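All protein chains but one are shown in place.
Each chain gets a letter, A and B, in the order it is written, and its residues are counted from 1.
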Amino acid sequence: MLTPPAALLSLLFTSGNAVPKKDVSKVLGCNHEDLSKAISVLHESLEGTGLAVIETEADLELRTAPEAMEIVQKFRESEVSKDLGKAGLETLAAIAYRTGSTRGEIDWIRGVNSSASLRTLLLRGLIEGKEDPSDKRRIRYSITTEALAYLGVTKVEQLPRFDELSKESEQVVLETSKNEEVRSST
Amino acid sequence: MLTPPAALLSLLFTSGNAVPKKDVSKVLGCNHEDLSKAISVLHESLEGTGLAVIETEADLELRTAPEAMEIVQKFRESEVSKDLGKAGLETLAAIAYRTGSTRGEIDWIRGVNSSASLRTLLLRGLIEGKEDPSDKRRIRYSITTEALAYLGVTKVEQLPRFDELSKESEQVVLETSKNEEVRSST
Partner (left out) sequence: MDTLSRKTGFSIKTPSYEGPFEVALDLIEARKLLVNELALASITDDYIQHVRRQEAFPVEETANFIQIAATLILIKSKSLIPDLVLTEEENADVEDLKNRLMIYERIRNASRELSSIFGKQIMISAGQKKPVPFFAPARDLSANALTDALARILEAREEVEQLPEARVKPMVTIEEMMNELAARVQKAINISFKEFSGTAKEKVDVIVSFLALLELVKQGAVAAEQFEIYGDIRISHTDTGMPRY
């Protein structure tokens, strides 16, 4: 079993953003006082670890410690100055030539999982994701105008061999729906 | 000043993804050995905290500890874990226990065609394929941090009966490949 501070840490870690204390209390099944105790133990145990809990009146959030700012900054810079690489270029291409692709569709076109590449492209401002109006859990991706400008075009249709490659991608995605049927029937 | 394990933790937290060990080394300005040391210190210091570092040959990723799953799922909408079929598990086992890493080897071990299973594992991000540096047409598959996370272990060596089921089989493969050589030379 996890101790209350450990349970708290794992909750904050997975939520990513600030979390209302009252939600945490509810999940942990503890009262305000117990939570305060857990928070202060966690504070202490995080000392010197590179992480820290930010506490406001109502919320809790896990962040990197202030001492880590410099190294984190350096890391971020190195991450965004890296080449996109094969995976990154493939993922961006799949989106550029087929605006509104979902992650599943990109995965299917590439034959491998694309979540990590999508995150990187989002962070670098090369793509953006929007909720599908008909299904809010589904995110549809498109290339950003900045990225297009960088590529020297004003719209995706001006990309080389656009008609041919976008049509082919479309066909591949059509297979997906067939494949989904297959998978769900097993 | 941050200790190396603390710096490492803050980087892994910042990334939120699997991070190549070589990227980490570069940012921390340390060699492979120093990194290994930092990793093992971090492993230990995370014990009981609700977090854990998953390590593959190439990557590192910060995740919740296996024990935290129950509480975390209470908090967020439950993540459904679709089961892998028998064929998928066998293929994953062949890769995780490092008995085969090319499609040919896996086919040989299982006695059946494994391409469909490989495709499923790739799409789910449980394995990844990389070109063999010595033969670019050959793809070598390896297990991802995602797969280890689903198995609830921080490295392959922690898989059940790892020593028994991996080393011995390697021996047999060796013997057999010797046989093969003998035969092909006759």
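What to note about this one:
Simple rule for what comes next: a residue touches a chain if its C-beta (ideal position, glycine included) is under 8 Å from a C-beta of that chain, and two chains touch if they have at least 3 such contacts.
Not measured: the values here are computed from a predicted model.
Within the whole complex, the absent chain has one touching residue among B:28, B:60, B:109 or B:127, and that is B:109. Mapped onto chain A, the interface with the missing chain covers residues 10, 13-17, 80-86, 88-90, 92-94, 96-97, 109-111, 119, 122-126, 144, 146-147, 150-153, 159-161, 165, 168-169, 172, 182, 185-186. Remark: the residues of chain B touching the chain excluded from display are 13, 16-17, 52, 54, 61-69, 72, 79, 81, 83-87, 89-90, 92-94, 96-97, 99, 103-104, 107-113, 115-116, 148-154, 159-161, 165-166, 168-169, 172-173, 175-176, 179, 182-183, 186.
In this section, only the chains that are shown with their structure count from here on.
Chain A and chain B have centres, each the mean of its CA atoms, that are 21 Å apart. Contact residues of chain A toward chain B in the complex are 1-3, 5-11, 13-16, 23, 27-28, 45, 48-51, 62, 64-65, 67-68, 71-72, 74-76, 78-79, 82, 107-108, 111-113, 115-116, 119-120, 186.
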